[in-house]
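Since the structure comes first, as structure tokens, the remarks are kept for the end.
Yeah, one chain of the complex is gone here, protein chain that is, but the others are all in their spots.
Moving on to subunit A:
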Amino acid sequence: MKILYGMQRPDEGEIKVDGSPVVFHTPGDAISHGIGMVHQHFMLADNLTVLENVILGSEPRRGGLAVDFRAARKKIKEISDAYGLAIDPDVPVEELGVGARQRVEILKVLYRGARILILDEPTAVLVPQEVDELFDNLRGLVREGLTILFISHKLDEVLRVADAITVIRRGTTVATLDPKDVTARRLAELMVGSELPSPETRESTVTDVVALAVRNLTVSSDTGRPIVDGVTLEIRKGEVLGIAGVEGNGQAELVEAIMGMRAGSTGTITLAGADISQWSTLKRREAGIGYIPEDRHRHGLLLESPLWENRILGHQTRRPNVKGVWVDRAGSREDTRRIVDAYDVRTPGIEVDAAALSGGNQQKLIVGREMSGDPVLLIASHPTRGVDVGAQAAIWDHLRTARAAGLAVLLISADLDELIGLSDSLKVILRGRIVADIDPTSVTPERLGSAMTGAGEGA
């Protein structure tokens, strides 16, 4: 994918566009050959309008200097109408929902004349209804003669939207299939290479001992608006509590408040009977909170440090990483080797930088680290986001094992199957409030999806 978009150069092999071989050195080359990419993480400036975002970097000029906004607006309208994207060019991006932002991203590449679109995990942040809308848009684009490369690890979506499917595992093509001849199960087996993982937890391991109790937790933004609004929840030992919700409804702030990373939160947080509301993040971690952060690059790793130094991160006051004021290099190296073995982190050694590992292996390292030191509570924020299917299954297994051993888990995820499959109980968060308690054994992703958007409120 990076190669197709000119971000990385291939070692061998060739790329042909419309039958003629091409070589891309930069994304600019790819764009000039009509290839456009919609990234998994939106690359939009929130405080600019749609129009400004779309033309950024390829502004139409008038008289050499001035930006020709009128021409740009006209062109954006044309594209939006032609492909049924329904986008108003003069709205600031910050006012748009996730689905509309994605359409802006698509419009951005169409504006640059793309005839081949690469979509990288476009549905990761969408609820089912938005996914349906996206797929309608995509079918519209295909009807207009565009080519779409849809990258996803959600099999049912691939089956629904694709005209041809190529399965890639470990960098090689495993199979090319027609979606009409294949089942989701068969596809999954091809992806994993063996039996199918499922997030389902078998028998309940929930005990009566409360590990974490949160009462009336409220987090306010800088402007005083509540982002998390009076949240109350309890997690018992051996229980996985799932928080479902469209991203940006206060999940991240809830987690940060429980971790003690956020000032300006009120309410009480009790961990294993002790009131930790006023404790520092360090003290909370030492008391037994493990944390798998939502964004592993920003919050979970030192990318340019070796794996064994990453093992120390977040555990820098505890054995086997330190002895008094000294870093215990031998101890932390040895324990890193233990994690690498036990959690199947695929790496040539523990001296390589964390940046060199794939996302799945980075995540396995983090999971292994956060499970070290006998945690009481594990906060797992999108634990399998952006990891390959094999690593996903492994992480699910580790979560299940730890739960059986009496760990309390707070699971936040956008993957509804993961939420339903792993959780013992589910709460839905909407605009910072817990709006519904749902029994994961009897709910479908569709119903959960409508509860998350507020459509199911009161139902």
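A few remarks follow.
We take it that contacts are C-beta pairs under 8 Å (C-beta built on N, C-alpha and C of every residue); 3 or more make two chains touch, one makes a residue touch a chain; residues count from 1.
Here is the rule we use: contacts and distances are computed from a predicted model.
Taking the options "ABC transporter permease", "Response regulator", "R-phenyllactate dehydratase beta subunit" or "Multisubunit potassium/proton antiporter, PhaF subunit" in turn, only "ABC transporter permease" matches the UniProt protein name of the chain that is not displayed. Of the options A:L301, A:I350 or A:L365, the residue whose C-beta touches the omitted chain is A:L301.
Residue A:A391 is the one among A:V93, A:I350, A:L378 or A:A391 that touches the chain missing from this view.
Interface residues of subunit A facing the missing partner chain: 9, 11-12, 170-171, 192-194, 259-261, 280-286, 291, 293, 298-305, 309, 312-314, 316-317, 322, 325-327, 329, 344, 346-348, 352-353, 355-358, 390-391, 393-394.
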